[in-house]
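Structure first, commentary second.
A protein chain is absent from this complex, but the other protein chains hold their places.
Chain lettering (A and B) follows the sequence in which the chains are written, and residue indices restart at 1 in each chain.
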Amino acid sequence: MSSVAVANKKGFGATLWDYLTTVDHKKLGVMYLLAGTLFFAIAGLEALFMRIQLMFPNNDFVSAGTFNELLTMHGTTMLFLAATPLLFGFMNAVVPLQIGARDVAFPFLNSLGFWLFFLGAIFLHLSFFLGGAPDAGWTSYASLSLYSPGHGIDFYVLGLQISGAGTLISGINFIVTIITMRAPGMTFMRMPLFTWTTLITSALILFAFPPLTVALFFMLVDRMFGANFFDHINGGNTIIWEHLFWIFGHPEVYILVLPAFGLFSEIIPVFARKRLFGYSSMVFATILIGFLGFMVWAHHMFTTGLGPTANAIFAVSTMAIAVPTGMKVFNWILTIWGGSIKVTVPMLYALGFIPSFVAGGVTGVMQATAPLDYQLHDSYFIVAHFHYVIVGGIVLAIFGSMHFYWPIMFNRALNETLGKWTFWFFFIGFHLTFFIQHFLGLMGMPRRVFTYQADQGWDLFNFISSIGAIMMAIGVLILVFNIIISAKSKPLNCRDYWGDGRSLEWALKTPVPFYNFKQTPLVRGYDPYWLEKHEGNEEGMTYAEPLGDIHMPNNSVLPLVMSIGLFVAAFGALYHPDGVAWSIPVIIIGLAITVGAMIVRSLKDDLGFHVHVEEIVATEEQLYGKGGNK
Amino acid sequence: MGHDTQVQAKTKAQFEYERHHNAVHMRKQVINFAIMIFLTFLAFAVVVADFSAYFIKPFILLLAAVQVVLQLYSFMHMDDKKGHHIGVIQTFVWFGAVIAFTFFLTFLTIIWW
Partner (left out) sequence: MEETKFTPQTWPDKPEQATPEAKNKFVGIWIFICSDITLFASVFATYLSLKDKGPAGMEFSAAELFELPLAFVMTMLLLTSSLTSVYAMYHMKNYNFKGVQIWMTITVLLGLGFLALEIYEFYHYVHIGFGYTQSAFSSAFFTLVGTHGLHVVVGLVWIVCLIVRNAKRGLNLYNAPKYYAASIFWHFIDVVWVFIFTVVYLMGVLG
């Protein structure tokens, strides 16, 4: 069942079944990447439609209602269903290799996390075909969303509930993996920074997603089952939604940006050909950002009337986050400083990232000044701020890492020339789109409006902004083209594609066999692969054990079944307020499927299987020719 | 994953030592349980006895905190230095507790109407 040789010869049906049931972190990484790209494309189109609508004053390309749906789905999809899975894709593909593990701690849960995310995302997107998408913004403030007619908000609540559960499960899996599965010698203070940021990000997920779950549950029962959490007539309070949402929401932005920091911390030393400057301060800054990230949420609520004391406290704690973030920026610059720099596509993204992200951080500190925020809040200035940090930080990291890690993930390389075209189109387009929005905001243009009157001085700036968006789209199209031709290109079959890899993942020859390491490596220091290379070790790593049988987990279809159960139950809940007779039975059937699968899982022994030495030798020979991975 | 654990027979002395150790440990747990029951009694008693609310509220919150720490460190073995990565686990638990505390603080102070 296990050998790659067999896998290659499988028919379509068998391959599909393999992906539906896989628990291999590398395959799940690819699946996250594909699903994330799909939703990135959808949300990107929504953004384009919005920018076309706003290109001219009094435009009527879309109606006001459609615009609200577009803006809600754009934000929700980009954050929950595009950025998160794309980063999870890299985490899955790279982190186990970086720490010298054969798999993650809970392969079954890893697969469950993916399927919950994916089916939740599909559920949310079905809203377009079933009576209208959610339209109360990605923040879905209760005062607005509680009374939104139709089922849009219900789709939002249930879809995010399901996919959020998946994210939480994946987060738990990553935490345990990084704590317990590190190879011998891989101490905490030798972990690569991407592993560190994955750990801290997962910790943020761990603590931040339950409040979201609770908030969504309140909204669910308020809208569908007659509860009164947010309904002031019956004693409820909509501010509770805002608190719970931002208790989750602010950590969420760091959940996304920390892995991006980690990815750049991997890219920069490789192409500066210099050890990462200030490793321990980087680790410290990551932890501090994670901690402070939980203490600042009310900066999104300065104008709701928390009172001057609360505003002052949250303003100061918000500004404090700029300190560890600044530490990181200086460390990146000092890593590049004096290095012998190779400007490849990933490095280009890193170089573009630093100034763009700093600009976003500076506007963040401006907004953290509570009195000034009374002016800036809910204006285009906010839109400019968060796109500078999100696009300038996270999206650049994702694109850069696609180029960087493509050789490991797919055993193919992306084209450098096309990559540079993508970068310049995207980068210039990005600044064109969003830089000017700062000024639109300062001139008083509110965010989330579907159109505006002419001759207020906004016309030209909006037009320029839309042109930038089109340039970004062209950049993305070139990237897609690049990916397609790479699929047709020759396999690389090499190790250390960039020539200057430092951490353990580069020590492996591609394609990486399903068990990753035929022998568990012994980590003798920070940047283990670089260390071994410099000591002239041809094999790229020192081994901690002799060649022996390898224990691997079994595939399982149960994660998919469990997720389908919740997907079905969600439909029952969704139509419950309509008073249809089948709603409660459908909920029960769905939950029964899920619980049934869980009971099957707990009653059946799942001991995994052993790959025997002969099989390992055969696989290695088949992948790399005689002599195996040498 | 899944490397076989050595199956090792304990010496008689070791076996008896461990048996004894487990029994002593269990006795300690029963004492902890008695303390918890006592704390619970106390909490209900001060409420029933109708002391001033200004005394009762902080007092029973303190009792609850003590009882929770007892549960965590004795019944749930968070004090077990040989527990796998117990230091990391402690960090996570207390970090969660700090965050939880901020929720209470803000929900009790800056939610009003």
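Everything that follows uses one rule, which is that a contact is a pair of C-beta atoms (placed from the backbone, for glycine too) under 8 Å apart; a residue touches a chain by one contact, two chains touch by 3 or more.
What you see is a predicted model, and the numbers here were worked out from it, not measured in a lab.
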Out of A:Ile42, A:Met55, A:Leu206 or A:Leu306, which is the one that touches the chain we can't see?
A:Leu206
Where the complex has a chain not shown, which of A:Leu124, A:Ala183, A:Ile200 or A:Ile247 is the residue touching it?
A:Ile247
Spell out the interface residues on chain A facing the chain that's missing from view.
105-106, 168, 172, 175-176, 179-181, 206-211, 213-215, 217-218, 221-222, 225-229, 231, 233-237, 240, 244, 247, 599, 602-603, 605, 607
In the full complex, chain B touches the hidden chain through residues 1-5, 7-10, 15, 18-19, 22, 25-26, 29-30, 33, 36-37, 40, 43-44, 47-48, 53, 56-57, 60-61, 63-64, 67-68, 71-72, 75-76, 82-85, 88-89, 92-93, 95-97, 99-100, 103-104, 106-108, 111
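By our rule, only the chains that are shown with their structure count from here on.
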How many angstrom lie between the CA centroids of chain A and chain B, rounded to a whole number?
36
Looking at the complex, which residues from chain B come into contact with chain A?
1-3, 84-85, 88, 92, 95-96, 99, 102-103, 106-107, 109-111, 113
Help me check something: in the complex, which residues belonging to chain A touch chain B?
102-103, 175, 179-181, 203, 206-207, 211, 232, 237, 239-240, 243, 247, 291, 294-295, 298, 306-307, 310, 551-553, 608
